[in-house]
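Note that this complex is displayed minus one protein chain, with the remaining chains in position.
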Amino acid sequence: MRELLRDISATASFNRWAGFEVVRAGGGECELRMPWRAEDMGQYGGFLHAGLIGALLDTVCGFAAVTVVPEGQSVLASQFSVNCLAVAAGDEFVATGRVVKAGRKQIFTTGELHAVTGDDRKLVATATTLLVPTG
Amino acid sequence: MRELLRDISATASFNRWAGFEVVRAGGGECELRMPWRAEDMGQYGGFLHAGLIGALLDTVCGFAAVTVVPEGQSVLASQFSVNCLAVAAGDEFVATGRVVKAGRKQIFTTGELHAVTGDDRKLVATATTLLVPTG
Amino acid sequence: MRELLRDISATASFNRWAGFEVVRAGGGECELRMPWRAEDMGQYGGFLHAGLIGALLDTVCGFAAVTVVPEGQSVLASQFSVNCLAVAAGDEFVATGRVVKAGRKQIFTTGELHAVTGDDRKLVATATTLLVPTG
Partner (left out) sequence: MRELLRDISATASFNRWAGFEVVRAGGGECELRMPWRAEDMGQYGGFLHAGLIGALLDTVCGFAAVTVVPEGQSVLASQFSVNCLAVAAGDEFVATGRVVKAGRKQIFTTGELHAVTGDDRKLVATATTLLVPTG
């Protein structure tokens, strides 16, 4: 499953640009890692842009959903709601996603984003995402 | 105001990377434009990544909020909720944001994202965003 | 359509208790009215309870969606996101809902809630709601 998601991620040009790395995936869960780059990921204050916070959470939740749909199917994000708990500053960011309920028409997921600096690991954002299985 | 927001946008490395252009701003409203780039903005199907949908909407709502806070203050995104209505395919994307209610502690905004291809202009996503004025 | 929605509303015991009145409905839009009752609708401060704010917005958005589904179909609320802009105090409350995008699998709607006291009409909450057509 991790290999499948790495292949899917590699076909997405934005994921390649952002450097999303699939750390683990399976059983309705996924973990993504993204190293910080000051030169093209910052908001005006120099911290991680809220757009990338949303991108990480949306992607990890989508990948978690992919682990529970039948082979050959994919998912499309329909609705996502992001809570920004703290300024997102770190050397890298780790997003985890989990399927809460998988239906035939809709898959509900939840995600967390941690900023990591050395041994320090801080929860900076949470999200819920609703996905629709396709094809 | 448009010049101020262009300056703010220019200080954000992600905004520079994404090519956000402030088309107009003032009076609680803002419009952003972003040309499409297949090589680093796509999801696995080749359309605009949901992360960039969220980034455009979050940014335009934040800029709309900046137009109503006292000079010298800024805003931080606290919560945003995005509805993806249709696959986001176009030559460029136009995001519009509007302040619904500006309080001292919180600013509520709403936004729309249109995909534009030639004369065709299609609503592909909507969002509501909650921002907190800072310093 | 207004008669159909009145009939649907009358079959819902909560709607009867709350006194929801369908003012108009059709073409992807709906308006509901609810008179204020201090004795069973208040939160601890004596204003309209956030649960009823959500109930009015969820219901009016659902009714707006019903106006666009094929006859005999209904809708179920899947996700709703509510922004409470101001304390909800008034003699009556008027909720309006509108379909933003109606797909085969999902219907996206938006709603507004106004508190009305005499000639005064104040926007107190907004919502977006996602509904799924059923059987």
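Letters are used for the chains, namely A, B and C, taken in the order the chains are written, and counting of residues starts over at 1 for each.
Assume contacts are C-beta pairs under 8 Å (C-beta built on N, C-alpha and C of every residue); 3 or more make two chains touch, one makes a residue touch a chain.
Since this is a predicted model, take the numbers as computed values, not measurements.
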Given C:V22, C:A65 or C:V82, the one touching the chain that is not displayed:
C:V82
Contact residues on chain B toward the hidden chain run 78-79, 81, 105-106, 130, 132
With the missing chain put back, which residues of chain C would touch it? List them for me.
8-9, 11-18, 38-45, 49-52, 54-56, 58-59, 62, 74, 76-84, 87
Touching residues on chain A - with respect to the absent chain
81, 83, 85-86, 100-101, 103, 108, 110, 123, 126, 128, 130
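Simple rule for what comes next: only the chains that are shown with their structure count from here on.
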Which chain has the mean of its C-alpha atoms lying nearest to the mean of all protein C-alpha atoms shown?
B
Distance between the CA centroids of chain B and chain C (whole Å) is 28
Inter-chain centre distance, chain A versus chain C - centres from mean C-alpha coordinates, in Å
33
Distance from chain B to chain A - Cα centre to Cα centre, in angstrom
20
Contacts with 2+ other chains: residues of chain B
81, 83
